[in-house]
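A protein chain is absent from this complex, but the other protein chains hold their places.
The first chain written gets the first letter, and so on, giving A, B and C; residue counts start at 1 in each chain.
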Amino acid sequence: MRTKLRVGVLGATGMVGQHYVRLLQNHPWFEVSYLAASRESAGKSYAEALAEKGCSSGVMLTLPVHRIDEIAAASSECDFVFSALGPEAALEYERQYAAAGLPVVSNASAHRNDPDVPVLIGEINPEHLAIIPEQQKKRGWKKGFIVVKPNCSLQSYLFPLYPLHRAFGIKKILVTTMQALSGAGYPGVSSLDILDNVIPYIGGEEEKSETEPLKILGQIENGRFVHASGISISAHCNRVPVADGHTACVSVEFASKPTGEEILRIWREFRGAPQELGLPSAPLQPIVYREEKDRPQPKLDRHTENGMAVTVGRLRDCPVLDIRFVALSHNALRGAASGGILNAELLFRKNYL
Amino acid sequence: MRTKLRVGVLGATGMVGQHYVRLLQNHPWFEVSYLAASRESAGKSYAEALAEKGCSSGVMLTLPVHRIDEIAAASSECDFVFSALGPEAALEYERQYAAAGLPVVSNASAHRNDPDVPVLIGEINPEHLAIIPEQQKKRGWKKGFIVVKPNCSLQSYLFPLYPLHRAFGIKKILVTTMQALSGAGYPGVSSLDILDNVIPYIGGEEEKSETEPLKILGQIENGRFVHASGISISAHCNRVPVADGHTACVSVEFASKPTGEEILRIWREFRGAPQELGLPSAPLQPIVYREEKDRPQPKLDRHTENGMAVTVGRLRDCPVLDIRFVALSHNALRGAASGGILNAELLFRKNYL
Amino acid sequence: MRTKLRVGVLGATGMVGQHYVRLLQNHPWFEVSYLAASRESAGKSYAEALAEKGCSSGVMLTLPVHRIDEIAAASSECDFVFSALGPEAALEYERQYAAAGLPVVSNASAHRNDPDVPVLIGEINPEHLAIIPEQQKKRGWKKGFIVVKPNCSLQSYLFPLYPLHRAFGIKKILVTTMQALSGAGYPGVSSLDILDNVIPYIGGEEEKSETEPLKILGQIENGRFVHASGISISAHCNRVPVADGHTACVSVEFASKPTGEEILRIWREFRGAPQELGLPSAPLQPIVYREEKDRPQPKLDRHTENGMAVTVGRLRDCPVLDIRFVALSHNALRGAASGGILNAELLFRKNYL
Partner (left out) sequence: MRTKLRVGVLGATGMVGQHYVRLLQNHPWFEVSYLAASRESAGKSYAEALAEKGCSSGVMLTLPVHRIDEIAAASSECDFVFSALGPEAALEYERQYAAAGLPVVSNASAHRNDPDVPVLIGEINPEHLAIIPEQQKKRGWKKGFIVVKPNCSLQSYLFPLYPLHRAFGIKKILVTTMQALSGAGYPGVSSLDILDNVIPYIGGEEEKSETEPLKILGQIENGRFVHASGISISAHCNRVPVADGHTACVSVEFASKPTGEEILRIWREFRGAPQELGLPSAPLQPIVYREEKDRPQPKLDRHTENGMAVTVGRLRDCPVLDIRFVALSHNALRGAASGGILNAELLFRKNYL
């Protein structure tokens, strides 16, 4: 019988970290063996650390919580780590874990702009993993490396846009997002700020939404990523009183405008590496189109395919660009922990772990 | 001492009708003398009719409620009427009131597409009132006529766009709205549909948002309105869990791209007929620009200038069109009853009432 | 192999009716064979009827929807019916279905006060089913009968109170409920009424909350129910902006005051007929006590045991009565369709179906 890979979770007591621990219960390939968190939680059992934060998890309760800098312990206790660290901690520690021989599958933004770090969406750019040997060589790492996932806001629209781009060439994207509260972490947005309100600003979000897609759609040249050219993106990002699920209103212009039937067929038939490889966390149907005139809606559609599919609706002509539609993805599942696990599954099946 | 004009409110027991009655208390020029509503409310006092609907108003309580078809009574009891009727009732009755000699200042959509009915925003197209004699002649009306206000969603962005259009010529507008619950009337949206949710569809709203601005920016030719040409508009309209205040994320392309300073100066200095004439309900500063990076917000800005100003923020370059910004207006005040009263004030000062 | 019982759902297109249809998919004993609804839906397929109401269900889509008065069809097409009818329709039709030979398992309030109709909570008063032969004899029904479930608000507190009453004798109950929106059906509460608000009144709810428990805790004497005596109940019922899950703050006075340990042990060990008989929809642990100081919460606890358990917390002394606690149950599952199915399972195992 096959032994499971031993996994660490960095930032295990945060919101995304807790999702990782819960989702990895009963995973067929991975099992949590190491937890690290901030100074306040270290030295306690996971149960104690969560209780002090006022959370209750129900799983992994007896595992001890390590200080984030106990990297030697991690090296001996796990085969790779998921990083759910905040931006500063990610910048400081992810490289140290990688240098210590541990592959780091990260949700953090710290290394997204590094020219040798892939920003991975399994269905879109699995070939970007080819940069890993270059990254290791350049940084002098033997077994460790860093792979990150993109900002949670862009998955809702990059998913349906990618197969259209491949077929028809995208020139312009104008997207307005209505993003969920869980995207800001916990405690995140004050209830006093968002009850009966919309906040038309999320720090750094528009910049990430306008540049990360170009890296994801780009390619490796001379050991570094070169952004896709010829695509302009404009993103208006808003916070709305929705717990989970980012919604995006998207208008697009193509090099060659497709018909609605072509688009619907492409979405219906789209499959990527996770589907072809049958990865455990992969959605069977990655892009789900709803025919109803008022869908997708976060409350009704965010859990489609365990929160791993992107739901799309309202495809129609755009009087300014070519076409427009509405897209939705679960920012805390596909856009965070579940997406990270899918990335690790792909790495494993591609023999990087 | 000058006597006030006597005013009727059609649809007086609905949400907008109640706003009219409340806002017209203590109006310097107008006083409510006639109320009409649906069959269920007719024959009762206003107090009784509201109490049966579970509302409490506090004003005009002893005035009787007439059946909407008691037009003869209206003719003798008032000088003009505000219509807060639903679309079907407006289609049936507004013409009858006008034919009976009563100017109708309407919030309803029924006649917005009539080529001889002005869709009036006092600050933007006061010269459209010049069509009134044509309308009367063509329809055989002596004193009566119909003037309407536009859909509540478009005021948030048409206000800041109009003076820019005048100066620089707008070619393309791509707008995504996040619209308040009160825009759907009462009871309107079910709480079960909108709690923890966004609904990316509002029936008919995108069509209105894409065509009404062209009429408002158009001109009179041969006794009928001709739409502005050379402007493309794309609107994504969403319902969000906000009580009042429509927010719009707007991207625009101009014939000649202005600088940010030029735009801010134009917004700051913009005044229209209501300001020049000192109308009682006119905002002193019709377009208020907020420098903060996360404004406007419905909860914080909807009541600016008694809900009559449009608040704008986040002006910046757009990577796809030329510039982009966020705009907000109070749909139930500027966008409904207060806006209707301002229209009547303009009509009065221009000697149409 | 055993054939499943054929089941009808009355009021199939309403919110509770849709829950029934969805929950009965793959039920081990029952299968939906007949749907009835109001005049507007009749004659269409279930898919069409739901689509016209703007709902999408995904199950039973091809089954036709009957008019509610096509009772002859029901008699031949099903073995018993679930009634999710509104109060007037229930009053008119439930007796007709019963007279036609069909047992009626009802969620409606129409017959709750009938002295020969059991108000059934499987864990509390299964012995009340003994009245069924009396009911049939008195009403001249052969195979048909009516069994109802109580108001959804009282399950949250009657569940934990019942075993305490059995052991220590309850004298006084003072309960304040904070009830979910789905308890008002669909469309139910207007979003404009409840966003940023609490409504301290629900029509008829306090009366039901104060009398139905006395019938449930009562007994059969001379073929009719006699209410439990010596218990005073005071209920304050409030509507809060929560989608699902009624929360109750409860203070109680006993004939003989128990210790906290006694209460916790009784709750932990409590099992009723559904547990003893292993009914398919029965929660394994009907009363779940949470030790955390801030539980139960509707968002976190409503789905405990598939929404069939009642979650209790904050047990402590009451300075005015004896003890107090907080209790929560899922009004749309335990309190509606799932609770009705559990009642039918009990009837089936007790050979009433």
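Here, a contact is a pair of C-beta atoms (placed from the backbone, for glycine too) under 8 Å apart; a residue touches a chain by one contact, two chains touch by 3 or more.
All values derive from a computational prediction rather than experimental measurement.
For the options C:47, C:199, C:228 or C:264, the residue in contact with the chain missing from this view is C:199.
Across C:5, C:99, C:167 or C:249, the residue that sits in touch with the chain not pictured is C:249. The chain that is not drawn here is touched, among residues A:17, A:213 or A:241, by A:241.
Screening A:43, A:87, A:133 or A:187 for touch with the missing chain picks out A:187. The chain omitted from view is touched by exactly one of C:81, C:178, C:263 or C:287, namely C:178. Residues of chain C in contact with the chain left out of this view: 172-174, 176, 178, 195-201, 210, 232-234, 236, 238, 240-243, 247, 249, 251, 293-300, 313-314, 318-321, 324, 326.
Residue-level contact of chain A with the missing chain is found at 181-182, 186-196, 241, 243.
For chain B, the residues in touch with the chain missing from this view are 54, 56, 195-196, 292, 294.
Simple rule for what comes next: only the chains that are shown with their structure count from here on.
Mean C-alpha positions place chain A and chain C at a centre distance of 42 Å. With touch defined as above, residues shared between interfaces to two or more other chains in chain A number as follows: 195-196, 294.
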